[in-house]
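All protein chains but one are shown at their positions in the complex.
Moving on, here comes chain A:
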């Protein structure tokens, strides 16, 4: 980074252009982004102003869907559930991934083996994971039903939502652990050596060195986690089918679009989701100062 800035400062030099690829190289990516991200987004925004059952031509009905959405108790509940799911997921996943990641960053050989086993959920598809957990928790024939008394977790509220929180955590903690492991390995050993000489305990070293050094990783991981959970869908579809108060916003979108076949209304829900998820991730980046890219090694 510093290299390019110095170059740009050289007066009368065209050197700044020599080393940079032309804008034309970005074209394929931009075209893809335009065709598969922007265009559908615009079309969905338009669809949210129509009544459409998925067949034939959409009828333009102005802001009717939006007005209905504003007063829809189902949407209110879905927003509340999405907020709860996101908050709980963050609260469960972040500390566990952080601790595991820091632990796995250590040098001993058994850690490498354990970490490798631990990352297995990362390799499974979401649907497979959801089917697996639903089968495990099946109240009559699942393995848990043989363990003696076991509650019907999937058939009640709010335990069904907690199951989703748990399964999401089981699935995504490995990914975030990987991030934290990478982050922790970047921390210079000299910091810990200095702390050791000063007589700091391991807990103090963790609190005063590891955590501050990982702050950018925490932001990255949290943004991924929050936006990922906000748009999470498959597990709910497979495990509860939106029953027992698990109709989070993405599931409401699916249900109104593909079960009730009201694609216009579903598009309004989708637009809301896009706006909220974008706003949340921007706010997180801004709030944590991640955007200014301050180095974690300031003063070293």
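We take it that contacts are C-beta pairs under 8 Å (C-beta built on N, C-alpha and C of every residue); 3 or more make two chains touch, one makes a residue touch a chain; residues count from 1.
The rule is simple: contacts and distances are computed from a predicted model.
**Q** Would you kindly match the missing chain to its UniProt protein name, picking from "2-oxoisovalerate dehydrogenase subunit alpha", "Xylobiose transport system substrate-binding protein", "Iron hydrogenase small subunit" or "Tetratricopeptide repeat protein"?
**A** In UniProt, the chain that is not shown appears as "Xylobiose transport system substrate-binding protein".
**Q** Of the listed residues A:139, A:158 or A:212, which contacts the missing chain in the full complex?
**A** A:139
**Q** Considering the whole complex, which of A:44, A:161 or A:230 touches the chain not shown?
**A** A:44
**Q** Suppose we count only contacts with the excluded chain; which residues of chain A make the list?
**A** So the residues of chain A touching the unseen chain are 35-36, 39-40, 43-44, 47, 53-56, 125-128, 130-131, 137-141, 152, 154-156, 233-234, 237-238, 241, 243-244, 254-255, 257-263, 266-267, 270.
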